[in-house]
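Data block below; observations after.
Of the protein chains in this complex, one is absent; all others appear in place.
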Amino acid sequence: MELNGSYVLPASTQKIWEMLMNPDTLAKVTPGISRLELESENVYKAIAEVKIGPVSGKFEGKAEVLHPVVAESFTLNVHQNSKIGNVSAHIKMHLKAVSENETELSFAGKAHMSGLLARTGNRVMSGVANTLTKQFFQNFEDELAAKEQV
Amino acid sequence: MLCNTLKTNGFCAKALNFYLTYIMPKITLTVNGKTHTHEVEGRLLLVHYLRDTLGLTGTHVGCDTSSCGTCTIHLDGKAIKSCSLLAAQADGSSITTIEGLAPEGELHPLQEGFKEEHGLQCGFCTPGMIMCAADLLSRNPDPTEQEIREGLEGNICRCTGYHNIVRAIQYAAQKSAVAV
Amino acid sequence: MIPSSVDYTRASSVGEAIRLLAENPDAKLLAGGHSLIPAMKLRLNSPALLIDIARIAELRFIEDTENAIVIGAASTHADIITNQYLKGLTAMIEAGELIGDTQVRNMGTLGGSIAHADPSADWPAVLLALEAQIKVQGADGERIIPAAEFFTGFFSTALDSGEIVTEIHLPKAAVGSASAYRKFMQPASRFAIVGCAASVTVEGGVISAANVAFTGVSDAAFLDEGVASALIGKSATLENIEAAASAAAEGDMHINEDHFASQAYRKHLAKVYAKRALAGACGL
Partner (left out) sequence: MSNKFIGKSVKRIEDKRFITGKGRYTDDIVLPGMTYAYILRSPYAHARIRSIDYSAAEAMQGVVTIMTGEEVGHYGVPCGWQVNFKNGDIMKEPPHPLLVKDKVRHVGDAVAMVVAETRELAQDAAEAIIIDYEVLPAVTDASKAVLPGAPLVHDDVPNNICFDWEIGNPKAEVDEAMASAHHITSLDFVNQRLSPNAMEPRSYIGQYDNVYDKYTLYTSTQNPHLIRLLMCAFVLGLPEHKVRVVGPDVGGGFGSKIYHYTEEALVTLASKKIGRPVKWTETRSEAFQTDAHGRDHVTHAEMGFDAQGNIVGLRIKTFANLGAYLSTFGTAVPTYLHGTLLQGLYTTPKIHLDMTCVFTHTTAVDAYRGAGRPEATFLLERLVDLAALEMGVDPAELRLKNFIPAFDGVTQPGYQTNVALQYDSGNYHSVLERGLEMLGYENFRKEQAEAAKTNKILGVGFSTYIEACGIAPSAVVGSLGARAGLYEVGQVRVQPTGKISVFTGAHSHGQGHETTFAQVVADRLGIPMEDVDIIHGDSDTVAFGMGTYGSRSLAVGGSAIVKSLDKIIEKGAKIAAHKLECSADDIEFKDGKFTVKGTDKSLSFGDIALTAYVPHVYPANLEPGLDFSSFYDPTNFTYPFGCHIAVVEIDKETGFTRVKRFIAVDDVGNVINPMIVDGQIHGGLAQGIGQALFEGVEFDENGQITNGSYMDYTMPRADDLPMFELDRQVTPCPHNPLGVKGAGEAGCIGSTPAVVNAVIDALWSAGHKVKDVRMPMTPERVWKAMQPA
């Protein structure tokens, strides 16, 4: 499943970068992720609960930040296991300043499903990808707004 | 005393132990004219209740996704897929399976049609096909070929190419018309 | 294929169902069960409790009122396509007849289908085109949600977690208006790759009102304003319909893709099926 998206967020690249590197914020904005725990440098234990339509699954696994270039880019490697199948995703994230207080956050990557998810999910996978992407940016925007208020 | 007896028979004790730890909903339903009452697990599918609890193995399971229609039965007179219904959902209902479609020793016009027109080969989809066709003929006693084909859209046959199934249903429709 | 362990209870009234739902956060409502039980068998979903609402009498009726046909949420697809009051709402009959198969139509319910909001289900497009009002009930009482606000996204609706769909109100067809539903099926599942519901009002040979709604095309069923607006004020000819239909599924939206249809093909099909549904509604 292809994962692609880009969105302009109302904050500086530095601020966005910091939020992305903060496991608590990352857990909040990433759809489904309920907890991220630092295991070693740039490696997190991730717990996710995904509820989309008829599917509700508990996932457990790892998330890893690779090749971080501060305020520019990094790669996110995620591997999640569940009873209904496992998901591995490899996503490149890019930050680009649009203006002083605007950053275009874009990502491109692929997620691979196994087990039941792969076997029976074809009909809805493109919708899942799109929904997760939308949620990610929406959550990010909400989180930014919340930070503003504080 | 009972426990001691069971202990000597390891697997029975285990099965009993397992059974006692679940509290099961009780259901009462009429199947092929006979009333049954059983305690069942909440997750028990109707098809498994029919096959395993009642021993009515004419209703089959051919897929996991409510797609193939081999498990078709009548619930309160309408064709449904018994693999997509919990036994508990059928509580209080009247069910007809292939075994009860015609009185013992007699054939329903559809059963006769399937035999006369060679509407079956391996026979696995046949009970579901017949139960689905019975629903079709109850709604539309004189269907066209196209209506028959569309009426079977929920049932898959891998043997016959449907040609003779269509003819079997035409046979039954004609025979029923004559009878009326 | 067997579901994970689950408790089952049957609600005898809407009130009881709402109470049970409030008391059990891991509970799911079970109507016909034709979306939920297949998912549970695959263990894609493992609720702790199922609250069966299929036998609640107050939810299974079809009524002809002054302004609308009112359908109880637990009415099955088969109830709908055989009901005399709905004969005038052609899109409902045409769509209902194309849902699943005989067996599914005998069990599946209108309320269950729209609460589930599968992006390829047939009813949502029809309810949008016919400007249905959806009545829901929760602990705080009843409210009415227009179809256009009900389908909010991918498998998601405006329904709150403690609410139940109770009734669907379909405005009666005005003089000169007609509707149609056309569907390009996924050949295995028989879900819509593209389903289009069209409702058109023609006054003096000129289209005065039109709704065109799609299912299967995007995250959720949606009204295609581009097509509808291109029709208003035009005479109901095939040429005008074809021209308007070419605007279908354009603009900034996600287009689904799967084994059976790429985004480009699906978009193309949307235009073809908009044309066919509109032609059907206009009797062309």
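We just call them A, B and C in the order they show up, numbering each chain from 1.
Convention: a contact is a pair of C-beta atoms (placed from the backbone, for glycine too) under 8 Å apart; a residue touches a chain by one contact, two chains touch by 3 or more.
If you're wondering where the values come from, they're calculated on a predicted model, not measured in any experiment.
J.: In the full assembly, spell out which visible chains the left-out chain is touching.
T.: Missing chain, whole complex, touching shown chains: A, B, C.
J.: Return the single residue from C:Met92, C:Met107, C:Leu130 or C:Leu269 that touches the missing chain.
T.: C:Leu269
J.: If the hidden chain were put back, which of B:Leu46, B:Ala134, B:Ile148 or B:Ala173 would touch it?
T.: B:Ile148
J.: Give me the chain C residues in contact with the hidden chain, please.
T.: 1-2, 4-5, 42-43, 184, 187-189, 259-262, 265, 268-269, 272
J.: What residue numbers in chain B mark contact with the hidden partner chain?
T.: Answer for chain B: residues 11, 14-15, 17-18, 21, 41, 43, 51-52, 55-65, 67-68, 70, 97-99, 102, 107, 111, 114-116, 118, 120-127, 130, 145-146, 148-150, 152-153, 155-166 touch the chain left out.
J.: Tell me which stretches of chain A touch the chain missing from the display.
T.: Interface with the chain not displayed, on the chain A side: 83, 85-86, 88, 112-116, 118-120, 122-123.
Assume only the chains that are shown with their structure count from here on.
J.: If you tally the C-beta contacts, which comes out ahead, A-C or B-C?
T.: B-C
J.: So, what's the distance in Å between the C-alpha centres of chain B and chain A?
T.: The mean C-alpha positions of chain A and chain B differ by 47 Å.
J.: Could you tell me the distance, in whole angstrom, between the mean C-alpha positions of chain A and chain C?
T.: The mean C-alpha positions of chain A and chain C differ by 32 Å.
J.: Which chain C residues reach two or more other chains?
T.: 38, 42, 189
J.: Which residues belonging to chain A are in contact with no fewer than two other chains?
T.: 120
J.: Under the touch definition given earlier, write down the residues of chain C that touch chain B in their complex.
T.: 1-10, 30, 33-34, 37-38, 40-42, 50, 52, 54-55, 78, 100-104, 106-107, 188-190
J.: Which part of chain C faces chain A closely enough to touch in the complex?
T.: Within the complex, chain C touches chain A at residues 35-36, 38-39, 42-47, 116-120, 153-156, 186, 189, 191, 219, 254, 256-259.
J.: Using the touch definition up top, name the residues of chain A that touch chain C in the complex.
T.: 52-57, 83-84, 116, 120, 122-128, 130-131, 134
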